[in-house]
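A protein chain is absent from this complex, but the other protein chains hold their places.
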Amino acid sequence: MNFIYDRLLGGKNGMIGIAILAALIFIVLPIGLDLFRLNMVGKYLTYAFAAVSLVLLWGYGGILSLGQGIFFGLGGYSMAMFLKLEASSPENTAIQSTPGIPDFMDWNQLTELPWFWQPFDNFGITLIAVILVPTVFAFIIGYSMFKRRVGGVYFAIITQIIAVILTVLIVGQQGYTGGINGITDLRTLHGWDIRTDSAKYILYFINAILLFAVIFLSRYILTSKFGRLLLAMKDKEDRVRFSGYDVSNFKIFVFVLSAVISSIGGAMFTLQVGFMSPSFVGIVPSIEMVIFAAVGGRMSLIGVVYGTLLVNYGKTVFSETLPEVWLFLMGGLFIAVVMFFPNGLAGLWEKHGNKLTACIKNRQCVIAVKAFIENKRAKKAPATSE
Amino acid sequence: MGDYTTQELLSIFAMQGFAGFSLFSVLLLMALGLAIIFGQMGVINMAHGEFMAVGAYTTYLMSAVSEKYFPGFIQYYFVFAIVFSFLIAGLLGYLAEFALIRHLYKRPLDTLLATWGLSLIMQQTFRSVFGAREVSPTLPDWLLGSYQPTDTIDIPLNGLFVLALTAIVTLGVFILMYRSSWGLRVRATTQNRVMSGAVGINTKKIDRLTFALGCGIAGIAGAAFTTIASTGPTTGSLYIVDTFMVVVFGGAGSLFGTIASAFSIAQAQSILEFFISGSMAKVMTLLTIVIFLMMRPEGLFSIKVRK
Partner (left out) sequence: MSISDYALAIEDLTVSFDGFKAVDGLNLYIEKDELRVIIGPNGAGKTTVLDLICGKTKSTDGSIMFMNKEMTKLAEHEIVHAGVGRKFQTPSIYENLTVYENLEVSYPKGRSVFGSIGFKCTQEVDARIKEIAKEVFLEEFLDMESALLSHGQKQWLEIAMLLIQDPQLLMLDEPVAGMSVKEREQTAELLKGICKGRSVLVIEHDMDFVASIADKVTVLHQGKILAEGDMKTVQNNPKVIEVYLGH
């Protein structure tokens, strides 16, 4: 019990934070929003997986990946391939010149399913792929870089280049990937129509539960000696190495873990949104995931969820009404977070939150506001009497 | 390749190779600026591409102004445009260093994010001022036309001009960084900031001017860029990853490495492009370099130091 309380929930403060977030995601939002908006929140929450993964990797590990979109995409595409195959049954695609393969393959004169698509007609294998593909991918990248002690900005740039490669590849290989439009027109999962209202509700809750599971797992890992070692490495990598730790293994592990977490987010994205495209893989989405984490607070597993929701909400509102302003705001956000709020919302909360809660508890703010108003009145009164 | 005769193949190589030279010129000019900023100061400037766009837009503006008000000037404006591109991009770089970069010297990853933010703001500014449509300046007659050494080879003059410009700028950078007392001070500051300050070098001023110089050279790259393609708000961002790759691949801090790296990346991409699709050429080039960098993170050329 103690273990759950301290390690998973993070003591009293951590538990309050979790409880508030859970209430928001499980109760307030589903009740307060219509399905369209709730589905949108669900989409944002899939990005929160990537943001949480960046807390582990960047916040604690000090390793900035500008390629989390790669893994988000790997998970998303894995899921999309499965759903696409189910949607492309020979009956559904009877009008194609080769029935039974996805429509975009047919348009690109492919006559049989490519080998790497074949495993994805099985849901179990697809779920394994959502975990295994990013694991292998991240392991190869992480192993070759961290064993050679490549880190810092080099790592950031190389992950960015890999994100570019993957996007160019997906866009260029239309016949195998659906190209720039991505994999669209996804319908059912084992016959269960994911486009219905009930399915959307269910998927929202599955997504939210998974997100909390990932947060708990991350907190468990970060509160262990492993978490402290990550912080220690960020500060004095050599000291950790000469204390008998193989630093690269720790980095590889945290990179792989962050990749898997992002990939789960990607898979849930596909399920809730109903398509997957290269625009969620490349440089821009990857760096946006970093800004979600930065705004929420790169050291706070809970904070980044708020950061993700807030930035995406802002993006949606502004791109509907004032698209020109959005890029200015986004740019300003990057600069402001880095220069003035390096710990993001969570940092602000830590600094001023206590005052606020104390204030609310003691009703001090009510008293203060009253005093302020009285004061104003008192000042005004003699002025009018003169 | 079997469908081509040897003669044709040679011509293809010559022409694609020359197209590669234009790409090489722009990449090298961009990379020179970035190499100075990254190699000397350790700052990752993600807005570097936008400073190039500043140069390109400056050239466009000057062309538009000359066309409208000084039609006789249209043959000569381009030379001035190069100078102005350098000055305006350099001035903006100077301001960016003052307002932003200097607060973040000890936090390279944060600089990366902040300059990304700067790049978004600059892109949107371009879009608001010049519109989302791509623009291109009216080039003077002497930049048009081509040179035909044989029947099958056709080399555009603007490419030759850009190549010459690149050579001059590269030489200038070399002299400035390695043969002038200013360059000595820059290099001293890079190697030991505290000590340089102690012996009387104004390290803050050096940083600001170095950053401005890097951005100014990106501005020249922008002017050169207008001769081979048109400019849009996101033009710069298309080149930033390639440019970083050139710098990292060449080995940070090595001028020769940067040149060699820009050359091989541009040539590989340009020649491959003829035989396979453009996107696959890009994938192959990038992938080769990533794998190379994984094997040899220090890049092509690097100096061994006693740590």
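Going in written order, the chains are labelled A and B, and every chain counts its residues from 1.
Everything below uses one rule, namely that a residue touches a chain if its C-beta (ideal position, glycine included) is under 8 Å from a C-beta of that chain, and two chains touch if they have at least 3 such contacts.
Keep in mind that this is a model prediction, so the values were computed, not measured.
Chemist: Have a look at A:Ala232, A:Leu310 or A:Met339 and name the one touching the chain we're not showing.
Modeler: Answering carefully, the residue with contact to the hidden chain is A:Ala232.
Chemist: Could you tell me which of A:Phe137, A:Phe253, A:Phe275 or A:Tyr306 touches the chain that is not displayed?
Modeler: Spelled out, the listed residue whose C-beta touches the missing chain is A:Phe253.
Chemist: Spell out, residue by residue, where the missing chain touches chain A.
Modeler: 220-221, 224-226, 228-229, 231-232, 234-236, 238-247, 249-250, 253
Following the convention adopted for this analysis, only the chains that are shown with their structure count from here on.
Chemist: In whole angstrom, how far does the Cα centroid of chain A sit from the Cα centroid of chain B?
Modeler: Comparing mean C-alpha positions, chain B is 34 Å from chain A.
Chemist: Show which residues of chain B lie in contact with chain A when the two form their complex.
Modeler: 44, 100, 103-104, 107-114, 116-121, 123-124, 127-128, 241, 244-245, 248, 277-280, 282-283, 286-287, 289-290, 293-295, 297
Chemist: Provide the residue numbers of chain A that touch chain B in the complex, in ascending order.
Modeler: 58, 62, 64, 141, 144-145, 148-150, 152-154, 156-158, 160-162, 164-165, 168-169, 171-173, 283, 287, 290-291, 294, 324, 327-328, 330-335, 337-339, 342
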